[in-house]
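Note that this complex is displayed minus one protein chain, with the remaining chains in position.
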Amino acid sequence: MTVGLAHYLTVSVVLFCLGLLGVIARRNVVIVYMALELMLNATNLALVAFSRFNHNLEGQVMVFFIITVAAAEVAVGLALIVALYRKRQTAHVEDLASMRL
Amino acid sequence: MHAASTHLAWLVLLPPLGAAAGITLLALNRPAVSARLSIGAILAAFGVSLVLFTQGVEGRTAWTWLSIDDGRGTFVAELGLRLDHLSCLMLLVVTGVGSVIHIYSLGYMRGDRSVGRYFAGLSLFSFSMLGIVLADNFLMLFICWELVGVSSYLLIGFWFERPAAADASKKAFLTNRLGDFGFLLGIILLWAAFGTLDFAELEQRIGAGTTPWLPSLVGLLIFCGAVGKSAQFPLHVWLPDAMEGPTPVSALIHAATMVAAGVYMLCRVFFVFAAPGSAAPDVIAWVGGGTALLAALIAVQQNDIKRILAYSTLSQLGYMVLAVGLAGMAAGAHPVPAMYHLTTHACFKALLFLGAGSVICALRHEQDIWRMGGLARRMPITFWTFLAATLALCGIPPFSGFFSKDAILALAWERQPVLLGLAVAVAFLTSFYMFRLVWVAFLGPAKSQAPDHARESPAVMTLPLLVLTVPSVVAGFWGIDSYLIEHFRPGEGLSAPGWLGQLTAPFHHAPVAAFSGLIAALLGIVFAWRLYSHRVQDPLPGLLDAAARPLRDKFYFDEFYGRLIAWTQDTLARGADAVDRWVIGGALVKGASGSIELCGRLLRLVQTGSLQTYAFLFVLGAVVAIVLMLGW
Amino acid sequence: MQDILFYVFAALTLVCGFLVVANPISRSPVTSALFLVLTIVSLSGLFVLLHAFFLAAVQIVVYAGAALVLFLFVIMMLDLKAEERRRITRLGLIGGGLVAVAMAWLFRVVPREAALVASGPAHVEGSTPALGALLFTQYLLPFEAISLVLVAGMVGAILLSRKEPS
Amino acid sequence: MDSLTFIIFCPLIGAVLIALIPRSFEVLFRGITLGATGLSLAGALWIFSEFELGTARIQYEELVPWVYSLGINYHLGVDGLNVGLLLMGALVAFAATCVSSEIRERQKEFYLLLLLMTGGILGAFASLDLFFFYFFHELALVPTFIMIGVWGRGANRREAAFTITLYLSLGALIALVGLVALYLETGAHTFDVVAMTRHVAAHPVSESAQNIIFPLLMIGFGILVSLWPFHTWAPLGYGAAPTATAMLHAGVIKKFGLYGLLRIAVPLLPEGAQRWVGLLAVLCLGNLVYCGLVAMRQKNFGLLIANSSVAHMGFAFLGIASLSLIGVTGAVVVMIAHGLLAALTFGLGGYLHQRLGTLEMAQMGGLLRRLPFVGGVLIMAMLAGCGLPGFANFPGEILVLFGAFIRHPVIVSLAAWAGLIIGAVYALRAVRVMLHGELPQRRHDTPDAANAWRKLPYALLLAALVVFGCFPRLLTDRIVASAQQAIASVQGSSVAEIQHADDRLFGGSEPTKASIGQRGAFYAGQEGIAAGRSRRQSGCSIRLTGNAAHE
Partner (left out) sequence: MSDLTAIGLELAVMVTALAVLLLDLWTPPEQKRQLGYVAAIAVGVIFVASFAVLIPEPRMAFGGMYRLDELSLYFKRFFLLTALVVLLMSIEIADRIEAGFPEYCALHLFALTGMMLAASAYHFAMVFVALELIAVTFYILTSYQRRRLASLEAGVKYLVLSAVASAFLVYGIALVFGASGTLDFARLADRSNTGSHRMLELGLLLVFLGLTFKLASVPFQFWAPDVYQGAPTPTVAFLALGSKAAGVALLIRVFHEAAPAIGRGWHGLFAGVSAATMLYGVLCAIPQRNLKRLLGYSSIANGGLVFMGLSTFSAPGLSAVLYFLAAYLFTLGAAFFVLCLVAPTAEDADIPALTGLHRRSPLLAAALALSMVSLAGIPPLAGFFGKFLLIKAALENGPSWPAMYALASVALLTAVISISYYFGVIRAIYWPGETEREVVRDPEPIVLSGLTRAVLWFCIVGMLWLGIAPDKMLILAEHAVRALAL
């Protein structure tokens, strides 16, 4: 069986769900960010694959935007961790539950 | 002349109302002014009544109080005044006795700080009572009926600071209301069935025939009103307690007029009971007879002078109701005996009460007959007038009571011999307890220090006594009955014999009834003389042993009703209150709000503040959404 | 050949991805970051297989070059010892695993229906000039807007991370 | 400014004035409020006296299109149904202002809220547009809440304020849903009641829709009127409310639901009404009998009169449930009479509370000696409450009982029981315990209403009760034509039912028939209906021209 769209999409789906798992399971905010990156990358993969099999470049343009946004997001997120660490010496979500109910 | 003068009826009705309103608004704190207003009003009403009576005015005049035409039928409530023999005679009684009592009150109430309130109540009462008398339809009758009830409430509770008076006024009003409930239902039923409330029209339409059960039901319901107002068994309990009011009030309201209103009403709407096939008259007759006997028995063992008179009133009212029932039992009869007795009774019973009031005043509000005695010498006018009234009450010829009572006995003889026996027994008891009272209070030795200082009352009180003595003694010769028959059977009453004929008529017409009544009365006097002429203590309890106790305790009606109310109404109220508090207010309302709040408190436990939980719930929510929308 | 490469890259992507989020041996963020680099690199391999050469380059430059450096830089600031002392949370792992598996199960539609989408044979279109043309014509507005995102991100990153004036 | 707008806006403008005047001018607030409510009262009196009798035409009509796309108009007008209510509302508002001299702190807010309530409720009664009708009514909700909280009494005023607010909102929202559904179902694309009525006459709402919308309105409005079993808010709220609020609320605002039923539910949903009034009649017994019994058990005078006020609402419901001209007319009279009476009793309760510091009846006794005026008025009020002739309640209750008898004979019997006996029991018990009996030592210096100014509110309300009680035609002559119109659509289908009920009551025997035959057109012979119909049509045409003049 030749490798086709379905194969790429399978990889994409699994990667997306791995990202979800990371967001839910990990407590270190940095790793949560990485998991989020995984999810976005899974999307990228799907888009590129669709783009190729749809004869349509627009998917690739979208990927371009996603990568850019992801970079900005990471920048802000990491700055936030820095600020948080200065304040509280932690990067753990369980330390971030002062507001609840 | 006639057409114009029916409007004069308004002049009977309105002066007392004006006086009541005027006193309430302007003169509540001015005793002299209020008394003048009130007395002036009742005298004016009396004057106009006299004119109406002597002129023989008949007819009606009306003012539309409410009128609604719904395209199907008209609901008209008129304040209609009807002048005929029945109402004219009654007007005379009410305004006449009323005037006397108003004047008497001037003396009796002297020095009380609320004289204004007293006269306002009295005037209001006069207005309402005159309204009942003049009413030509059921709604107006009911309106005035209620107003009479409330003025009685206000007057019984006049000395509201005395707990007994306050309780008595409340009891009187509520008991009356119980009767009014039936009365109102009867009125509504009549309207629903016949589409009118006007007496004349109703008489026609009922005469035209109805379903068989309707007259019985309506009759009984209407009779409920009379049971309440005229204090018949089983609603008789309020009247003795009503004696907590000032004595003139007892005389006017609870002896002469208001309590008679029930009987008057029965006579006025006699056509309801006279409808063929109605079962109501039998019930009425038995209730009346029963009340007469019951009250007379209780009176035998009472010691309070006003209570004795009150039970005597009950007993006499029983007679009247009995008469109405007897009249209704056969077709074509008329309730003249009841009205006749009502008229004479009004005079002599008012006189008795006023006499009692005079005694009470003289003894500084001592009412126990066993603390009196020997008053005949100290208060001669009071004694002689009291004696005259007593003889009238006992039915000794030629006093007026004999004739009217005889008319009832004769009717009973015609219709129902058992009831005749009952009535005769009551006649015996009546003279027995009345002469017990006379002997103990007036003739026998003084039983305490109180009578020593007693002096004859002032003229303003004795004069009314004297005035009232006249009709009490001679009313039997006036041909009141033929005047009344003229109302029910136009033309029949004209053939009245002269006054001498009147005097002997009873013995011609129904000798059995007349003689049995007379003998019973005389026997009663003799018994009373034998038992009480020289006693300082009541020997009867000793003689009757245990049997006297229930008499003294009024056959335990008050206790029984107290229990009954506690068992039924209070239980219901307690139940309703509990349901309101615990079920509706608690379980339902608080439960609903509480459970909603609980949901909120539980639900927000989800907001743990933990990022991971949120992320988990996010994804879980997404999974659920996808499953729901797109399936597995 | 391409198919073999696909399987290699795909396996690498997924394994490394798994090791980023759930490394059974080390819970150090550094390890995760390194595996993230591997994931991204192998992804760009897949991009190449899909003829998206420009994106493959961007992927490596932006992610591996910039973002990852940033990650490592921040991680170095943190106290890694403290990280080691943290307990493992089975609950999060189990719960996350469950919903992630459920999600993956639900997403099985996606590869299954791929056949409906890919109607013809794959086509080479990933040429950089074409992409550029598209970007600067039809996609001009979002392209400009994305620059605002970057400006905002930059301003924000500076504001948040600079030392507080005492 | 047109007269109705004037009546409504006097209080609202007064409120704005008060809002703008700084707090330090404390003397002014009461004066402004008295002036504003006084002007409203004068306007309402003028309209009441100038009202043209014997017609169902809408008078003093004002129409300004408001929201075009939804068909909402600012439409005011009076006919027999609301002219009396308007007068009663204005009178009670004036009296409530008079008794508010007891308020010493935060007068600015108090009078502002009072005027808001007043303007709102007068507006609700004058509105002929569903939207404004609802809108104005809801203006009172927030003031009630704040007033109970700030100037209220009793330890549980927090609970009371929340209960009353939530309950009333629930009722109002249910009613709102009903109103919106009605709007949608008629398909007339207008919230204007007059236009809607005209439209419905030609295109009736489908019966299935009527059967759903009517109960919505019945329950929604019923909650606002404390229909059993949705009544528990009333005693709680009125027990805790400051005097003026309780007067306005129990007296005036509560009548809104009843008015809504009469103005909207019955005329627009005749079949729904036919089907559901049986339930309404049964529920009204809950008010009359059950709440009466509850009132008997109360130890606090405030709770007693609050429960009795709930109980009295049963008569109004019964009148509406009769769907007969007499009953409906009676219901309107009861509404007005009870408004005056409730205001009077709550006013007196407030006076006693202010003077004695408590309303526990056990702590009173013999007060009539010290309070000849207040006590006397209180006795009269209690007697009026148990349906004594001479007060306005009597004609209303009588009309209701007569009007409802043929349709609901058993219920009327029980209602008469409740009105005549249960009502009397608790009323007289209160008089006995509070006013009669011996005066406790510490009550020896309780002062009576000192001057004419203090006596004025009570005297006014009592006088109104007496005037309407003695001359009920002042009300009924105004009401009848409009009441006829309100139930005209019901009557068409009602005749057969009445006949059936009549047969059931009196059997089919010939003599009865004969006697009944004498009652003129009691059975709505064809002439009767035809006459009613032609009357209705002429009424419509008059209104049409009236509208044309506006447009």
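Per-chain residue numbering starts at 1, and chain names A, B, C and D are given in the order in which the chains are listed.
In the analysis below, a residue touches a chain if its C-beta (ideal position, glycine included) is under 8 Å from a C-beta of that chain, and two chains touch if they have at least 3 such contacts.
This structure is a prediction, so every number in the text was calculated from the model and none was measured.
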Chains in view that touch the one left out, judged over the entire complex: A, B, C, D
Option touching the unshown chain, where D:83, D:160 or D:176 are the choices: D:176
Where the unshown chain meets chain B, residue by residue: 593, 596-597, 599-601, 603-604, 606-607, 609, 611, 613-615, 617-622, 624-626, 628-630
Residues of chain A (touch criterion as defined above) contacting the omitted chain: 9, 16, 19-20, 23, 29, 32-33, 36, 39-40, 42-43, 46-47, 49-51, 54, 56, 58-59, 61-62, 65-66, 69, 72-73, 76-77, 80-81, 83-84, 87-88, 93, 96-100
Absent-chain interface as seen on chain D, which is shown: 23, 66-70, 109, 134-136, 138-139, 141-142, 145-146, 149-150, 158, 161-162, 165-166, 169-170, 173-174, 176-177, 180-181, 183-184
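Quick note on the criterion: only the chains that are shown with their structure count from here on.
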Comparison of B-D and A-B (more C-beta pairs in contact): B-D
Where chain A and chain B are represented by their mean Cα positions, the distance between them in whole Å: 96
Where chain B and chain D are represented by their mean Cα positions, the distance between them in whole Å: 36
Separation of chain A from chain C, taking each centre as the mean of its C-alpha atoms, in whole Å: 6
Multi-chain contact residues (two or more partners), chain B: 612, 616, 619
Chain A: positions in contact with at least two other chains: 20, 23-25, 27
Residue ranges of chain C in contact with chain A within the complex: 2-3, 6-7, 10, 13-14, 17-18, 20-22, 27, 29, 32-33, 36, 39-40, 43, 46-47, 50-52, 54-55, 58-59, 62-63, 66-67, 70-71, 73-75, 77-79, 82-83, 86, 89, 92-93, 95-97, 99-101, 103-104, 107-108, 110-112, 114-115, 117-118, 120, 122-123, 125-126, 130-131, 134-135, 139, 142-143, 146, 149-150, 152-154, 156-161, 163-164
Residues on chain B engaged by chain C in the complex (per definition of touch): 612, 616, 619-620, 622-623, 626-627, 630, 632
Interfacial residue positions of chain B with respect to chain A in the complex: 604-605, 607-612, 615-616, 619
